[in-house]
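Removed from the display is one protein chain of the complex; every other protein chain stays in position.
Going by the order they are written in, the chains are A, B, C and D; count residues from 1 in each one.
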């Protein structure tokens, strides 16, 4: 049987449970990983830094984190690779209050926006301004910790805050009963690589086949989730004690499903070289990174099954 | 003072408190319930002021909302509280078991004191969050890193106050038991320790509340259970009320542990009556 | 003991340390440099073990790498360190100025003690991060929230140890100065305070290292400057070496402040020689 | 009698009782309805068996312990706090270990907010008088038991109190230093004519120094005998000790003790 030769795959998320991770649990519940010959162990995490650390020390086989972080880390020399990129663009939006609505880039001028160190949504605001030809100096960034951003926004201390459409927005709208004016950054040309699977160079060498099976099962799980979000909701809720209501979880899962795509003709998770190159440019726009490393050190599509 | 019956006056004095130089307390009733009264007053003010101040419930929920939420979530909070409690107690116990011998070593050896103090202080001030990735790496995501953090942050006050307690002992008392042929071991248990107990317990009180902080930080970093984890979860769901419900539970845990230590102290130490 | 010249023997004894029951120290040389020696040994071990253990520099850089980085980044680190230092000192000073009067109130009034202790403990254990949005809301993004956090986390040990110090005073000494007609104010400054100083300084030592933690947490929450902010920055850029360089600077700050307090203590307190 | 200004305080004690609460609730009646009037400027000695309540009486007079019943007045003011005219030598020396000998002696001056610099010379003088010249800069831990006690006496004397309460002040002194101190105390008193309450365990010392000796009974403390000592002043050491009235007083007091069964015959 499969289980006799099943291989362990330890997977660490970069954060606590959220709707984005729903498909893993659906896949597990449906036995997709077992069928693929993989004994999957999922664990919640506490930030990309810690997750990547345990990845390169071999304690994890794969970590799930925003691709942009992985690219930044690889550019710094970390011996890891992206082996699947589910969200070529992070589903980030800027929300605002109806009385001071921001729905186009131009509206941003004269507004204050919450910013936390290392936060995807606002770190690349400069690039976003450039793309959309607006004057960034007219947008004032207010620095705070990531936990305070939304409360500060709700308390109207800032006009704009960036949220994940997949996770934050459904919860927020449900909580406040407000439909916030939304400025979808991806629609206005800001593509920051989102959910990605990252493995270490060592791990790829040693556990390639298992990772391949894992990614294949992921693809199936994603398909299954797209087809039946309610089932994914139930699967996630089964492990997510403190989670929000089913309705909200399902909204998260649906939004996530909608954000996962790959260029036509490629399998789910396919990594586009241009996406990586653009991301390196983005990073280069906010910090000194020197010459970009060769593309091959950032990713591999080898483990994806056609 | 009028000349009244001896026994009557004595009883009056007993009720009044201990010494005449002491401010007259307004009876034991106020004393007994003062904590409650103050708590009620503060919570009442909070309840009333939150809506008035225009604070959104996303920033600061009212106490009533928090209390209601706590009651509704008792099972959830309890499950996580047990985890945190265990970590705190284990971390604190480690702090005691390592802190006190360390304090002894510092007390006895000046060379050791000089060598170890800077390291202890450095350890104490290192931002624990910076250690987190390392801890996770070596200790995994289980109990170990949280207990370690609770320990790391809590043992310093134990060391310091034990050392202060040991140093403040009257040299003559040590000579007394030495003259009876006491070994250093006996000197410690018969004189040094009892005399230092008030200090040591003072250290314990600070340490236990820090241990709570340590465990919660540990749970922020590497946990899938515990009140710190629950708090982060609540936060990422913008569930401020649950966040505060958790925070209140965490504080409650701290207060409970504090009073357990206070009770033990009252049992094992002889308090000299200090003239007020 | 051989019968030698009195003065010669006396000098020998002076060199040897204070009492005969004290373990013979291996001379003042070891004593003086023990911190340095231990530090060198530990750093050496770290330097050697990091590569051997297969730890990536992304997880734990070698001390040499960190040291080099610190040297290269001195201007950057210094700018941020000044900010943090100011916050720590201000928060600690607030802790002293509020903690000591609070300790006095607790010492003098049992009702107050009962009422206030649970609140202090609760305040101490509340995860400070949970307070962040509130602090930022009310205190903005400047110095205030960081100083407040440094204060909040550091004043509890000051309160506890001051209370312990005040309580341990021999009642007869208070009666002595009272019999001279001392006001309570004078009693405090002439007797209570001097006698409690060793305890109070013990509290200060714990408090100052906590104030560092508090300020750094404050900078995580709401800062555009300071070592905590720098650390967050380094972290988000996966610059582990800079991260550790910052951590070392933070610890260094703590150690420095600790020794400043230790030095002040040595100047203002009369240490009874405790028999070892 | 010399004619210095009348600085001695008058003490009026009526039906004074003191009950100590104990942890075990077997309360101790230490003083039982004591009535006592002390004339201003008189020298009263108190003797009594150990534990009879002498120190308790002193503590009440000093305003440090509240009476259980009854009242004390000093110069007509009811005592409920230390009276400013009072100076006390306690049974144990109670030197502040963090102050030098000189600073210990100057403590009451500091507390009374007087000019410390002005009293420094006086403090040195007192030190010399008790045989401790040059010890001003030592710390109490560097002194012997008897030396500490002498410092405590200097501390009480520096303010020249109108009411001087002394609790076995010469207990730790060798016979000869004590003789010296007794004579010095008499001279001081003759000069100042303040009121002195002198607790002692030496009957001879009591009779030698006092105008009046109070003999207290074992617990609960009462005044068993109030004996006026009629010996000429200034008393001289050898002369007074050879006086037969002196010996009669001493015998009379001893007799009371023996009658109370304190003394077992050998």
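The rule is short, and it goes like this: a contact is a pair of C-beta atoms (placed from the backbone, for glycine too) under 8 Å apart; a residue touches a chain by one contact, two chains touch by 3 or more.
Note that the coordinates shown come from a computational prediction; the quantities given were computed from them, not determined experimentally.
When the full complex is taken into account, the listed residue touching the unshown chain is D:28, out of D:7, D:28 or D:231. If you put the hidden chain back, the residue from D:17, D:42, D:69 or D:91 that touches it is D:91.
Among B:40, B:74, B:97 or B:180, only B:180 touches the chain left out of the display. Among B:191, B:206, B:222 or B:245, the one in contact with the hidden chain is B:191.
Counting the whole complex, the residues of chain D in touch with the unshown chain are 20, 22-24, 28, 47-51, 54-55, 91-92, 131, 137-139, 142-147, 150, 167-168, 171-180, 183, 201-203, 236-238, 254, 257-258, 262-264, 266. Counting over the whole complex, chain B has residues 172-173, 175-182, 186, 190-191, 194-195, 269-270, 272-273 touching the chain that is not drawn.
The definition used in the following text is that only the chains that are shown with their structure count from here on.
Put simply, the C-alpha centre of chain B and that of chain C have 18 angstrom between them. If you average the Cα atoms of chain A and of chain D, the two centres end up 86 Å apart. Multi-chain contact residues, meaning those touching two or more other chains, occur in chain B at positions 21, 55, 59, 133-134, 137, 220.
Annotation for chain A: residues 49, 53, 57, 147, 151, 155 touch two or more other chains.
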